[in-house]
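Then we have subunit A:
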Amino acid sequence: MSSGNHSRRKFIRAAGAAGAAGFAVSVAGCADETDEGTTPDGADELGEPVESIQFLGPTAGVNAFRNELASVTAENWEEIGFDVDLNEMEFGAQVDQAVVQQDFDASLLGWGGTPERIDPHTFIYDMHHSDNTGQGGRNTPGYSNPEYDDLADLQVTQPDENERQETVYEAQEIIAREQPRTYIANEGGVHPYAGSRVENIDPTLGEGLNSFWNMISVTPTDGDGTVTMGYPSEIISLNPMQDLATPDRQFVRLLYDQLFRIGPDGLPQPWLATGEPVIEDDGMTYTVEIRDDVTFHDGEDLTIDDVEFTYELYADSPTYSGLVEVIDEIETSGNEITFRLGEPFAPFTANVLGQVYVFPEHIWGDVDPEDLADFEDPNWIGSGPFQFDDWERQSELQLSAFDDHFNPPNTDRFIRIPGADVSQLIGDLEAGQIDFVGAVPQPATLSRIEEDDDLDSAPFEDIGYVKIAYNLRREPFDDVAIRRALSYCVPKEEYVEFIRDGMGTVTDSTISEHNEFWHNPDVEQFRLDLDAARQELADAGYGWDDDGRLHYGADQ
Partner candidate 1 sequence: MSLLEIRDLKTYYRADGGWVRATDGVSLSIDRGETVGLVGESGSGKTTLAKSIIRLFPDNAEIHGGSIDYDGTEITDLSDKELRRRIRWQEISMIPQNAMNGFDPVYTVGQQIVQVIRHHEEGVSKADARDRARDLFDELGIEPDRIDDYPHQFSGGMAQRAMIALALALGPSLVLADEPTTALDVVIQDRILETIKEKQAEIDSAMIMITHDMSVVSETCDRIAVVYGGRIVEIADARTIITNPRHPYTLGLRNAFPDISDDDQELISIPGTPPDLVDPGEGCRFAPRCPFAEEDCWEITPEPQEYEPGHFVECHRADEIDYLQSAAGEKSTWQDATTGDRDAVVDGGIVDTSGADATETEGGSADE
Partner candidate 2 sequence: MGLREFVVRRLVQLVFTFWAFFTLLFVLFRLVPGDPTSMFLLDGMTPEQREQRIAELGLDQPLHVQYVNYIEQLLTGDFGQSFIYREPVIDIIVVRFMNTIVLMGTALFFAYLIGVTFGALMGWWRGSRFERGGIIVTLVARSSPEFWVGIVLLSVFVFWLGWFPSSGMRTTGGELGGGFIQRYGSIDFLRHLFLPALTGAIVYLATPTLLMRSTMLDVLKADFVEIKKAEGLPEMTVLYKHAARNSVLPLVTVMAIATGAAMGGSVVIETVFNWPGMGREMVRAVNTNDYPIAMAAFFLMGSVVILMNFVADLAYVYLDPRVEYE
């Protein structure tokens, strides 16, 4: 939405009200009576009223739960004296305005909890280090705190997990105290599936039934040897060299193998590698031995040359060179490959060896780097447990088991259906057209699933979370008291218990409690408490006029 939308919203509310009906009318929906509540005695001489909050949130179409959360939060902020201008936007438009243009005061979005992010690096470094405050960077609030930066830099270099844990704990405490964002809830929930048609389901942390482990373990019991999955959006591309959205990554990793895979517990485990990497001269060199019984889907053997070729390919690829930047040199001998790093990098196994997919050199060999992203392998030949059969966009993607794989899946055929939305996919599930849905259903669906003895729901926890980012580049959000007060107004319990009907868990830290090892349980908590919010503002020298509107103190 263009920034002009900000003031127009207020005009509309007035116009909408008086315009048509032709006489002063208070329209349904905008806050009627503001109950007085106990207002502590803020500053007596009042300065300017505090600027109104340009609050960006998703439309009900994008995410019905978060849309409701945004409107309730806006109401609570208005109760403690702020004037809130809530803009409901499409996902792409909101990301552009908040993350790219950074034209916002507060923005309610979520961070996906993929297994790769179980390692704390993303939530500690990417999201809070002052290096990442540029346009498009992940430090959307523009939070920069030298003391915090040191901790974030330190943790990367600590190969010893216990030492690193201490640093990560301390980082979480600072973030919780300074509230650059309000961390609201880990949106775990359930993925519905047809218990009468499939078994051995394995809902994993952060991804539920969309996880790699579930897709290779799920077994059809209705004899057609096929598992059909529904997902509320279409895959964009299966080319591993393109920038991948979540749905794409879920299927690219079925077709291609990595040296290590992030296991259900979030820790990397050997996959193409025969065992743990041999780490020498304090974390600067990693040596990995690969299996000798792996072939690609077209029968060609997967050799160490393919692995070396792949890592050099990543280094040249404009999209992914950043990922393998930390590697200075690669050597291979027999079935072993050794990586020399420029500097110690603790998450190397999980974030690099666990991410890079191994390509067949005989197919990608002569593709020059510029065209990598646009290269079309008609059969997407990889070495993964599934192989590509056929695909018609927006209609159906068909994969079949690659039986020669060392860890073949339990189903012969695996079909993916992109739905218009979750409700419509649930309809297909109930009509027997699909076997499980990789999306969290609405409360109304849950009650229906319980009654339907063909259907069950697989619970899973999330390591990502929904949060409200504040723009520290703008007044008054650079003042920590304002941010803390705003955080006190976010109804976290009501969001999880009522709006999400119990799906998910409340959180106060950037690292989810389900990531037990890295989660710091005793960070400062911010739960719904309007009085505490008013107290924060009063202590910081703000005051209220007799309409209850928040003002700067005269001396501020």
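Note that in this section a contact is a pair of C-beta atoms (placed from the backbone, for glycine too) under 8 Å apart; a residue touches a chain by one contact, two chains touch by 3 or more; residues count from 1.
A word on the picks: all candidates are chains of the complex that A comes from, given by their letters.
Bear in mind that the values here come from a model prediction, so they are computed numbers and not experimental data.
Subunit A shares a touch in this complex with candidate 2, selected from 1 or 2.
Contacts from subunit A toward candidate 2 in the complex involve residues 1-2, 90-93, 95-97, 99-100, 109, 111-112, 134-137, 224, 226, 228, 234, 236-237, 239, 242-246, 249, 318-319, 322, 373-374, 376, 390-396, 398, 413, 415, 417, 419-421, 424, 427-428, 430-431, 433-434.
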